[in-house]
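Left out: one protein chain. Kept in place: all the others.
Our next item is subunit A:
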Amino acid sequence: MSSSELIQFINCKILRNHTLTEEHLWVRNGKIINPEDVFFDEKIKADTVIDCNGCIIAPGFIDIQINGGFGVDFSNCDNIDSGLGRVAKSLLSSGVTSFCPTIVTSPNDVYKHVLPQIKKSQGGLHGATVLGIHLEGPFININKKGAHPPKFIKDLDEGFQSLVQTYSTLENVSIITLAPELKHANEVISKLTSLGITVSVGHSMASLKDGESAISSGATLITHLFNAMLPFHHRDPGLVGLLASHNTLVDKIVYFGIISDGIHTHPAALRIAYRIHPDGLVLVTDAVSAMGLEEGRHNIGQLSVEIKNGMALVAGTNTLCGSIATMDTCVKIFLQSTGCSIEYALEAASLHPAEALGIVHKKGTLNFGVDADFIFLDSDLSLLSTWIAGKCVYKK
């Protein structure tokens, strides 16, 4: 199969411009192309016609917050190269075609050792595309540490220099989650934004005002809405208030990650977020290493984890130790919880994350000219196959 092969997918409903329409999809050289140019200018027919048996074709899912899975923890991994490869490959079975491996608060030597090894890379049969690293911490508020180890949490006392000293390199970084109430946060946000890095606010005690200054300084994202931030209060709605802030929403969309695993965010909370700010909603798994493992007890690093009824628990307790729902499951749960349209649920895991990262010209849609990363789904949104650059990389 040469890459310049012209493929015409027929008998399918494709998701384009927020609607599912009966339409053919044309692919060549790993990109989605305009059939009019082919038919009327080049005057050629497709080399291959693929009958999709009436299935849905949607853009591949993009997970911008994932800590690991399939027994691999990106922040605690002896062989990051093989671990990353294993996750990238396994993600194909949940419809994820691109992702941002996420590193939680860690000691400096982990950053120094691991960050240079997680390179942005094009996906394929070997696994999903690595868009860049999501650094979640250590510049967060210790009072909203969640599962982050408190002893490595830091301040931004020396501004951008604190970041450079901690991370060593920003070369492969796409997103940084930080708490906007930290001293010097706004100048750091401006600097990161100018470097093309997406800044997300989270693990924070920030007031709405702190959040608004961060957005004005260039932050565009909120990390796992409702989790690890002040609960909504009507006199100071905190970061949650950014979803309805007049000061920020006028000229730009604030995006927010949200975990719809059915456990970490209550369905009513999902509905609230969906109804007040649908354009900014980005589904994330925030999955931990136990995602993709079978029910039972597993030893991951130093931690003993028990998977019971779709929940990952610290073995022998009822303490949740992270999300383990795959992205295709999150999409289904979100659809059931909110009663949104199928189109919206799919775009919340594809178009919206691409917009949040500013890569909508190449990922997250089925528009002409973008990368041919897409998934086949049945009418219940169960995954049938996954395609990267126009090639089938996973089939159920």
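In this text, contacts are C-beta pairs under 8 Å (C-beta built on N, C-alpha and C of every residue); 3 or more make two chains touch, one makes a residue touch a chain; residues count from 1.
The rule we apply is simple: contacts and distances are computed from a predicted model.
A chain of this complex does not appear here, and its UniProt-recorded name among "Dynein intermediate chain 2, ciliary-like", "Glucosamine-6-phosphate isomerase", "LSM complex subunit LSm2" or "Exoribonuclease phosphorolytic domain-containing protein" is "Glucosamine-6-phosphate isomerase". Only one residue in the set A:Lys45, A:Lys183 or A:His233 touches the chain that does not appear here, and it is A:Lys45. For the chain left out of this panel, the touching residue among A:Pro35, A:Gly85 or A:Pro278 is A:Pro35.
Against the chain not shown here, subunit A presents residues 8, 23-24, 34-36, 38-40, 42-45.
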